[in-house]
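I have placed the structure first, in the form of structure tokens, so that the comments after it can refer back to it.
Partial complex: the chains shown occupy the same locations as in the complete assembly.
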Amino acid sequence: MARLTPYADALGITVEAADGDAPVMRLDFSDGVQGRPGVLHGGAISGLLETAGYALLRGALVQEGRAAAMKPINLTVQFLASGKPHPTFAKARIVKLGRRTANLSVEAWQDDPSRPIASAVMNVMVVEPE
Amino acid sequence: MPPPEPADTAFDPVRAAPFLTARSHNGWLGMLYREHGADWVELELPWRSDLVGEDDRAVLASGPIVSLMDMASGLAIWTRMGSFQPIATLDLRVDYTRAAAPRASVFGRATCYRITRSAAFVHGVAHDGDPADPVARMQGVFMTIKVNPGILPGG
């Protein structure tokens, strides 16, 4: 699997495991991802969600033999519960992978995968080389 | 002792922003206060090599832009409210219209356009010099926190 972006590395995101085809990303709590005291910052959660989305999509494009670049279109994040000072995980699902765009659904959780603390919907432009 | 003047207690983003952006995630990103109006605040996120989204291009990743718009939104809400009170992000949408210029600072300008009893609505742009030619456009909703902040989202 390709390495993460400089931003993901700097934030402290690591690849925890591969769950089927989808990599599970991990972000440990630290001062650099803290918002209100003792609470995970919503921006750091968003960064984790996006990183999980791009990692899955990159892998799927490789699997299809497509040397396509990914360009973000948009991201809509739902904040469902406070992030505690615990490790946080995220996993994406490809809803649609078309010729020009991909649509992904991503969830982030802490102790229980069935109780997400945040979710995201992402649209990504998939640009084939000319 | 007389009660303090309203001017002393009203939320002032010029004084509050450096404090709120000095530490933790916002401090790590390196956000700076730029300017504000009655219902908007603009912050700056200087370019930094470890915040880029791709190895081969000197362009900020999209994650930091979400953090920037989130903080600018909070400041815009407090500025319009005239007071600092706990709020939590309910949801946030960011459209990425184009890549920022290489090694450019990204500026996040958020406007609070509506406050109800329990919610605050924001919109805004991220730009690299000209707000009329944005690199991203944001819309979001925040909730005021009244009791038991531990169970509420955001940060």
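As written, the chains take the letters A and B, and residue 1 is the first residue of each chain.
What we mean here is this: a contact is a pair of C-beta atoms (placed from the backbone, for glycine too) under 8 Å apart; a residue touches a chain by one contact, two chains touch by 3 or more.
Quick caveat: nothing in here was measured; it's all calculated off a predicted structure.
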Only one copy of each chain type is drawn here, so tell me how many of each the full complex in this file actually has. A x2, B x2
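The rule is short, and it goes like this: only the chains that are shown with their structure count from here on.
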Between the Cα centroids of subunit A and subunit B the separation in whole angstrom comes to 22
Using the touch rule from the top, collect the residues of subunit B that touch subunit A in their complex. 23-26, 28-29, 49-55, 60-64, 66-68, 70-71, 86, 88-96, 149-155
Using the touch rule from the top, collect the residues of subunit A that touch subunit B in their complex. 5-11, 31-36, 39-47, 50-51, 71-83, 117-118
